[in-house]
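One protein chain is absent from this view; the other protein chains keep their places.
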Amino acid sequence: MKYGYYPGCSLERNAAAYNVSTMAIAEPLGIEFNEIDDWNCCGATEYTSIDLLAAYALIARNLALAEQLPDNGKLVAPCSACFLNLTKVAHQLEEEETLADKVNLALAEGKLHYTPGSIQVYHLLEVIFNDVGLDNLAKKVVKPLKGLRIAPYYGCMIVRPGYQRTFDNPEHPTSLDSIMNALGAFVVDFPMKANCCGGHMTQISQPVALEMLRRLLKNAADYRADIIVTLCPMCQLNLDAYQENVNAYFKTDYHIPTLYFTQLIGIAMGIPAEQLGIGKELVDARPALAKIGIEVPSEESVPEKKKHPKESLPMPTMSKED
Amino acid sequence: MSSTHNTSPRAPTFMDEVINHTPGDNRLANCIQCGTCGGSCPSGADMEHTPRALFQMIKGGFREMVLRSNTPWYCVSCYYCTSRCPQNIHITDVMYTLKRMALKEGYYRESSASEAPAFSSTFIDYVENYGRSFELGLATRYLLRYNPMGMVQMAGMGMGMLRRGRMDLIPTRIKGINQLKAILGKAKTLGGEV
Amino acid sequence: MIEPRIGVYVCHCGTNIAGVVDVAEVSKWASEHLKGRGVVISRDYKFMCSSLGQELIEKDIKEYRLNRVVVAACSPHLHEATFRTATKSAGLNPYLTEMVSIREQDSWVHTDKIAATNKAKAMISGGVERVRYHEPLEPLHVPIHPATLVVGGGIAGIQAVLELADAGQKVYLVEREPSIGGHMAQFDKTFPTLDCSACILTPKMVSVGKHPNVELFTWSEVTNVEGYVGNFTVNIHKKARFVKEDICTGCSICQEKCPKKVIDDVFEAGLGYRKAVYTPFAQAIPNYPVIDKENCTYFQKGTCRACEKLCPTKAIDFTQEDQDISIQVGNIILATGYDLFDSRRIPQYGYARLANVFTSLEFERLSNSAGPTGGKVVLRDGVTEPKTVGIVHCVGSRDKNYNNYCSAICCMQSLKFAHLVEERTGAEVYNFYIDIRTPAKDYDEFYQRVLEEGTIFIRGKVAEVTDAARMAGEEGKIIIQVEDTLMGKQRRIPVDMVILSAGLEPRRDAKAVAKLFGISCSSAGWVIEKHPKLDPIATMTDGIFIAGCMQGPKDIPASVAQGAAAAARVLGRIQQKEIALEPIRATVNETQCSGCRICNNMCPYNAILFHEDRAVSEVNPALCQGCGTCIAACPAGAISGTGFSNEQVMAQIEGLLLLNLEAEPA
Partner (left out) sequence: MEEQQQFEPKIIGFTCNWCSYRAADLAGISRTKYPPNVRLIRLMCSGRLDPTFVFKAFSSGADGVLISGCHPGDCHYVDQNYKTMRRFALMEKMLVQMGFEQGRIKLVWASAGEGLQFAEAVTGMVETVRKLGPLDWHIRGQSNGHLTKELLLKEDVV
């Protein structure tokens, strides 16, 4: 499986752990990444707030460069914000001729051109869930994450709003859940799995941002999660680096490590922790990871299934989904 | 714009303007004021006006009231409103449009989120000069410039990040920075209407 | 061909046509440019379909000795009959009239007045050329079989059945479930009067059950329909009940003794249990049970037979087999009802994830004195009474992500729920709505009453229902997050129970059913009426009528009215004993027929027979439906079709393209 690869700025430094772990698992999973040469920042959520066409041109430069790659138009971004920006612009340029023309006018200044419709943008999660597949993943597991209670955290932008495709339910996604199940972990039914981490709100209004993080941490704690697993540098940064600020601000005492899903896949595949950038997180993940292999008492592992009294009424199941 | 709105013969209203500056068929005219957006918004509780209220003001042509509001700046682009809206209005994109308009017309300065644009521009300064961003160095530079107290609060975290090699002090610069500058320069001359 | 003397009549339809098409100009143009084509007189008039308009035509026919009439107005599907009658009463054969639809096909769909006016001219020119080749015809009269088939035993179907049966006519009623009663039988109270649903429905069910003129087929489905208005042949597939209907006394011992308990997804809406041998509810009609093969231990494992052993009258018969019964009817009334929107499709509302989120139908059973809790309004644990309840409106309705339409009944239903909760538990009740819609007799008065009872109304479409507690007071509760749009503030309301007022949807198999009966439904799946306002209970297929929710979401009074209306229409038909059909049929000109037999297997009705002796084909007019496929197929051009002859179509083509004129209209 060959893909064009757009790491994005975060993966260069603060989310380097995400990058190394992705690279570490790619090869054994039969994924070949071809990094866009001299890619530039996607503009995050900031550029569009200032100048629309500049923002779109900024992103389109990456698409134009990706178009030159020999990867049949499949471009992968591990960062949800980058993924959203790329897929959104790719989609809207295809949808609106006038917009595409203007953007190409700008690109021409740099001797570049993007053919609308030539690039499909994928998030890393989508690639591992759909292209690698759970079965192949399970085959590679040598160290099942038995005993770990994991809160799968999708955040936004990857499942919403689904510009080129919707690959998972925007309200109740399950792909990451099933990946973690495949690794042998116990996945808690994390209600806030698709809520927002606050994004750049930390820079705009600390109280607002910290409250949004507190909700997530509280919810994860309520479900007694050992680890929050993420697939976005921004989510990881906020939950990990700002956890202390949350505790300070709200007089709480959360210590929930936040890891990238690629790191946990790596561990399950038996790749040494240091090769997965574990240890770079501010909230130390080692105590939690130490639980791997410890048998969890069964009633512990299924706290949601309380014995119903005999008067109780039947409970509908999600399965009947059409 | 696939919106039938701007085909009408009458003089363009504030709403037409917002619609014409937003890519895609944003369907703003179809709002039924149900409040799904305001209810779904993770930062909705802190907004001066809920998105729904803002849309009604837009329809009413209350330009200043809208562009002074902190609402667009408190949008975290989580797209809950957009994917839940029963009228399929592209609310998040409309928020971006309102930010751009507020900046252009200087109203943001009166908004209680007046620092937000400063953050955005600090951010894009880097992007335009290096082709890459580095949110942490950025955060520090931004905080030093606009919010030294915040810097103090952040110090502990900053050290932690530095120690773990997760924080740059200078961003990497892309090779094609001049090419990028040329592209962005041109783009800025092409005007806001899409 | 006798010299055509044609009258052209251009309708203004108020401003509907005149607002876009210059009718005066069109009529003037027709009299000038089509004079050479036989147009003797051309007029425009405000409402051609009005009695004055019709008299105008009749007067002209006599005065100007017209022998052809062209009316440029609305769609022939609306007023062809009207103008044919007018022509007839002036002593002219009604089939010498031609309608040109310059409203539906011109003024209503175009904005450019000049282009629209020119198009109207071309269309009239086409009509004039066509009408020249019209020939006087006599309608075909087919006898109406007096029996009627009603499909669906809900309140709409029941009403239709009783109207027909009480009028002394034979009715067959086919119901898919083991008992008639439909959704109404699941309810406890009905809005706005709050009278007990069972009390008003069961008497009707009983009279259906014992009516001498009604033949009831439950646990059955229609699998095939052939023929046409007046004479349909219908095949009914009757699933084996494994209970001898003639012996069973309905003592229900079998149900008590059956060891196999199953969740009842149909009548109890998944909130209660039934046995493998069951009648859906106590007052079921017919009251003898069915054995559901998929769940019966004997059918699955080959042992048990408890019911058989314990049945006092030995009515259980495991050897029973499905039957196919063929019946003859003259008319069919469809009343197959609706399905409830599946709330699982909106995960953020928590249904099937959060135990105490209920659907409206679940709550109907919960509040029903004959339901699983005996009418006690309690949480999913079966014992705890809720202290606060949130009722969510518009679940799956008025939402482009699910269904665009308003489901019409949810507002009143939610108000009813609010009242019932208040009455049964004294709990604090919240209603979350976008708009309160109470537009019928005594409906808004009921809203007033619920307001007085203290229900809290919050205007806002609920954003999400979650158990993720955020602050004190939310722990252990379900939180409804919503914007109170009248305050412009985001609110989180912690409650014990949530009721989702789920919308109404067409039956999952609506399209298949429509196809089976040769009618069409909208892309959503609601059946399309003959006319949305003037003929809501008829369909485009003659002899097939509709009633109740299958035509669109509606409440009980409206469903009853439609059932009765459909029955009245059918009774009228039966009384006339026969019906006049369009005389559109194909005929073979034997002298031209080469006997190639190409046409023979073109006909879906096997109406074309081949005479070996004379080596020619012949069309049986009784079987022919007039589609004209054989005409198009005949290489010798030996087959001609009344009403749509080659001459007529060819002439219309020339007319539409104004070949009949020297010059194009200015």
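A few comments on the model shown:
Note that the chains are named A, B and C in the order they appear, and that numbering of residues resets to 1 at the start of each chain.
As a convention for this text, a contact is a pair of C-beta atoms (placed from the backbone, for glycine too) under 8 Å apart; a residue touches a chain by one contact, two chains touch by 3 or more.
Here the structure is a predicted model, which means the values were calculated and not measured.
Within the full complex, the chain left out of the display contacts the shown chains C. Within the whole complex, the absent chain has one touching residue among C:108, C:299 or C:457, and that is C:108. When the missing chain is restored to the complex, the residue among C:8, C:41 or C:122 that touches it is C:122. From the options C:171, C:276, C:556 or C:631, the residue with contact to the chain not on display is C:631. Subunit C residues in contact with the hidden partner, per the touch definition given at the top, are 75-77, 101, 103-106, 108-112, 115-116, 118-119, 122-123, 126, 515, 518, 520-523, 528, 532, 540-541, 584, 602, 604-605, 625-629, 631-633, 641, 643-644, 646, 649-650, 652-654, 656-657, 659.
One rule holds in what follows: only the chains that are shown with their structure count from here on.
Taking each chain's centre as the average of its CA atoms, subunit A and subunit C sit 48 Å apart. Inter-chain centre distance (subunit A to subunit B, centres taken as mean C-alpha positions): 22 Å.
Listed for subunit B are residues 80, each touching two or more other chains.
Within subunit A, the positions touching two or more other chains are listed as 171. Contact residues on subunit A toward subunit C in their complex (touch as defined above): 169, 171-172, 189, 191-192, 215, 218-219, 222, 308-309, 311-318, 320-322.
Against subunit B, the residues of subunit C that register as touching in their complex are 348, 394, 398-401, 434, 459-464, 481-485, 488-490.
Across the complex, subunit A is touched by residues 21, 23-24, 42-43, 46, 72-74, 76-80, 82-83, 92, 96-97, 99-100, 103, 113, 115-117, 119-121, 123-124, 126-127, 131-136, 139, 142, 150, 153-154, 156-157, 160-161, 164-168, 171-172, 174-176, 179-180, 182-188, 190-192, 194 of subunit B.
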